[in-house]
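What follows is a single structure, and I will ask about it in a moment.
Missing here: one protein chain of the complex. Every other protein chain is in place.
Going in written order, the chains are labelled A, B and C, and every chain counts its residues from 1.
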Amino acid sequence: MGYTLITLLIAGLVLLIDRRKLKQYKRKRENRVYFSIFMIGLVMLLIKSAGIEMPSPLNGISYVLKPLTKMM
Amino acid sequence: MKRIVLLPLCALVLFLAGCWNNRELETLGIAVAMGIDKIDHEYVVTVQLVNPSAVSARQSDTSRAPIVTYQEKGKTIFEAIRRVTKVAPRKTYYPHLKILVIGEELAKDGFAEALDLLSRDPEFRNDFYVVVAKDHPADDVLNVLVPVEKIAAQNMFTKLQTSADVFAPTLALTFGELIKDLTSHGKHAVITGIQLTGDAKEGEKMENLQTSNPKVRLKYTGIAVFKDDKLKGWLNEKESKGYNYIVDNVKSTIVAVPCIDDKKRFLSVELIDADTKLKLNTMKPKPEMSVTVKADANIAEVGCAIDLTKQATVDQIEELAEKDINAKIRSAIKAAQDEFKFDFLGFGEVMHRAEPGYWKKVEKKWDKEFVDITIKSKVTVDIEKLGKRSNSFINEMGD
Amino acid sequence: MLEKGKISVRQFTILVALYTIGTAILIIPSILAAKAKQDAWISGLLGLAIGVAMVIFYWKLSERFQYVNLIEILEKCFGKWIGKSVGFLFFVCYVLLLATFVLRDIGDFMTTVMMVETPIEAIHIIFLIIVLYGVKLGLEVFTRTMELFIPWIVLLLVALFLTLLPQIEVTNILPVFENGMKPIVQSSFSFLVFPFLEMVVFLMIIPYVNRPQDTKKAFMLGTIMGGGLLIFISVLTILVVGPTETARSIYPTYDLTKTINIREFFQRVEALMALIWFITVFVKLLVLTYVSCLGIAQVFELKEYRIIVLPIGLVLYVLSLSIFPSISFLIEFTPVYDLYAFLWCAVFPFVVWLVSLVRGGERNKSGTARTESG
Partner (left out) sequence: MFRKRPNKKLNNDQAQLTQENSTAQAELAQQGEAFTPELLENLRRIKEILGGSSDLVMTDFILGGHEAALLYMDGMVDKVAINHFFEHINRTPEMMKYSNFLSQEEEGTADFFKLLSTPVNRLDEIRFFREAIRAILAGNAVLLVNSVTHGLVIDSKGHKGRAVTESSTENVVRGPKEAFNENGLINTTLIRRKIKDPRLRVERKVIGNVTQTSVAVIHIHGIANDKLVKEVHARLDKIDIDGILESNYIEEFIQDEVYTPFPTVFNTERPDVVAAALLEGRIAIVIDGTPFVLLVPALFTHFFQAAEDYYQRWDIATLLRLLRISAFFISMLGPAVYIAVINFHQEMLPTPLLISLAAQREGVPFPAIVEALIMEVTLEILREAGLRLPKAIGQTVSIVGALVIGQAAVEAGIISAAMVIVVAITAISNFILPAYNMGISIRIIRFVFMFLAGTFGLYGIAAGLFALALHLCSIRSFGIPYMDPLAPFVPDDMKDTFWRKPIFRLITRPRLISQKNNQRQSKSK
């Protein structure tokens, strides 16, 4: 619980700091990109703070490349 | 404006939350020595803590013992160490560990398993000395109170360092070097032994601190020889010295040689600098290796009437000193090849460096090979100075 | 142009050198010694030689496209859409991933040997805050800052070397070529991948040097300085600690500084020496974060990259915490990673190069006028 709170605090802080920049680019491409990246980060952070194990992208890489490595 | 308020606020939050590694000095139990024994498949760890207020230079409280020891058992070292917190008043803090004492029983059984924690845990450095307690369990050694240097561990540390520097039958071996020896295939480990004189129980009392001739003392004796991590036996002083010559550990020492005419009187030669080289002479038909020692020396003490103003005399003395050193080296080699039958002198590493191909073949059975190898030794001593007198005043005294 | 600042050739050299050293200085001795043992210096030199060759290749690639940045190179090569998508993949799957590794490295290091009880999150947040602050200030400012760091690094390294001089045992690097060439080549491959191939990110920075045509020498010089230093540190570690211990240690350079002991007086200074790798890791993470922000901003044609710095920092933070569960995972993953990085840093630019050769033929026919519009 405390962990989730800290997460939200971090996210809020990020928004607060960028507030002026965001106002500057009203509803433009900048804002769309900003919020998509921000949401990805936030969702991952929430998942993590809820204690759910996220699949690491490294596992995928391992899966694809392991056979190749063995060949070498 | 909001941000300006926010920044210090965040700093404050961090500050309040962040005391993770924050340890106040007065909450630390500074461990200066540790002893490990093994009783009935359980490790017994003895930790010697400093009592700062009894040691500190300014407001020292002489009525209290400068050191305290705590002892606990455990299936692993770490368990035992953590159990110590049950009895110790403060959290023990190990980076200032000066000396590790291994009990003789544990040494005979093999101590390697006990050491992993010390090399893995970041709290332990690898610059403390390792010694083996001879004839005693380690905790007896750690319980002794010693005068002059109030902290017993500091006493042991300094004593080992000085004796290794100026006398040379002991070996100041740090933990890091020990691990290096243990993992080397070309050299087995050796560790200096420490011995207790007198009754161990007496040593724990404050009286031991208050006399000028303490009843219980700690003294370094000889070198323990290990095969892998198991104690196989002890070298006597002569062999120990020989060992130190071979591994180039001698910085300065004394060689007592008999006077040329009078075999009962002696004179001392002080070695200032000794330099040893181990070499592989030849591989065919059989491997032959050699020890070459070059030493610079001074005349330190003359106990008889000889004419030091003659070069011939000095040459003779040099020869005697060489003979003496050589004898010690031979005795160490003999001990290794005949008595222990394995290589703790490091000839394997010489072979490894000189003949990597051959080494690959014999690496696994090197100890067997080593026993049959011919080892030559050669010692050269150069005497340069006579101290502040030429001939001794003894020469002038009528007979 | 997203970045209006310009840096000088000298600053570029410094940036390259510090970037090479970053994180590698902490662990490279054990990577080199793992297989090559006491011959680490040979595989080091071998790796450096190939590394410099790769660096020249990167520079040639940049030169071929009149020093425009990587995204523009890709657009010219593959057309707008494919170029952008490939570029996006490169920045997300490689540069950002590398950045998370670097961040995690410093966190792991701190929580393993220096501040065991501190949560790794706190370490990451502090480090990230400064890095993001640096990225927001821009290329010009943070390269100037690097110049400020150089004297400290030199000072600390000289101190490190001088204080370790008495403990060197020359016999530690003998015998030479004990196990033949194979382990040496294997180690040098790891060495090549670890700091040198990562130079590919400088394709994003070369355009902002005030005289890009002069960067070739600077690029090589920086690489050789950084690489040389790494080899030097590795050899020093092996000389002092010995090859077996070096190979087994997770942070060998830290162990190395722990052995400093001058007359019982000057000792226990490893926390100060840790400043060297704080600085270099800081530089590396700064460059990587900057490059990923710049790259992603350019892919989406944003007006400035500064706006997405913080959200990317957020992603970086989460990824760095969940990227791998333990050090053992990392050690096991290393060979896979080597290959993965090789694909992105060597194969990928090579493909770009080939494509540009094929298309470049056409371009030459139609004359130089089209070169600019590509």
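Brief remarks on what is shown
By definition in this document, a contact is a pair of C-beta atoms (placed from the backbone, for glycine too) under 8 Å apart; a residue touches a chain by one contact, two chains touch by 3 or more.
Owing to the predicted nature of the structure, the values given are computational and were not obtained by experimental measurement.
The chain not shown here is in contact, across the full complex, with B, C. Note that of C:Ala53, C:Ile82 or C:Ile130, the residue touching the chain absent from this view is C:Ile130.
The residue touching the chain not shown here, chosen from B:Arg125, B:Lys187 or B:Lys238, is B:Arg125. Among B:Val50, B:Leu142 or B:Val302, only B:Val50 touches the chain that is left out of the view. Residues of subunit B that touch the chain left out of the display are 7, 11, 14-15, 18-19, 21-26, 28, 30, 32, 50, 52-53, 55-60, 93, 95-96, 98, 125, 151, 154.
Listed here are the subunit C residues that touch the chain not shown: 8, 10-11, 110, 114-115, 118, 122-123, 126-127, 129-130, 133-134, 137, 141-142, 144-149, 264-265, 267-269, 271-272, 274-275, 278-279, 282.
We take it that only the chains that are shown with their structure count from here on.
If you compare A-C with B-C, the chain pair joined by more contacting C-beta pairs is A-C.
Subunit A and subunit B have Cα centroids lying 55 Å from one another. Per-chain CA centroids place subunit A at a distance of 23 Å from subunit C. Here the spacing of subunit B and subunit C, counted between their Cα centres, is 43 Å.
Residues 14, 17-18, 20-21, 95, 122-123, 125-127, 176, 179-180, 183-184, 349, 352-354, 356 of subunit B touch subunit C in their complex. Here subunit C touches subunit A in the complex through residues 97, 125, 296-297, 300-303, 306-308, 310-315, 317-319, 321-325, 329, 333, 335-337, 339-340, going by the rule given at the top. Of all residues in subunit A, those touching subunit C in their complex are 10-11, 14, 17-18, 21-22, 25, 29-30, 33-34, 37-38, 40-42, 44-45, 48, 53-54, 56-58, 61-62, 65-66, 68-69, 72.
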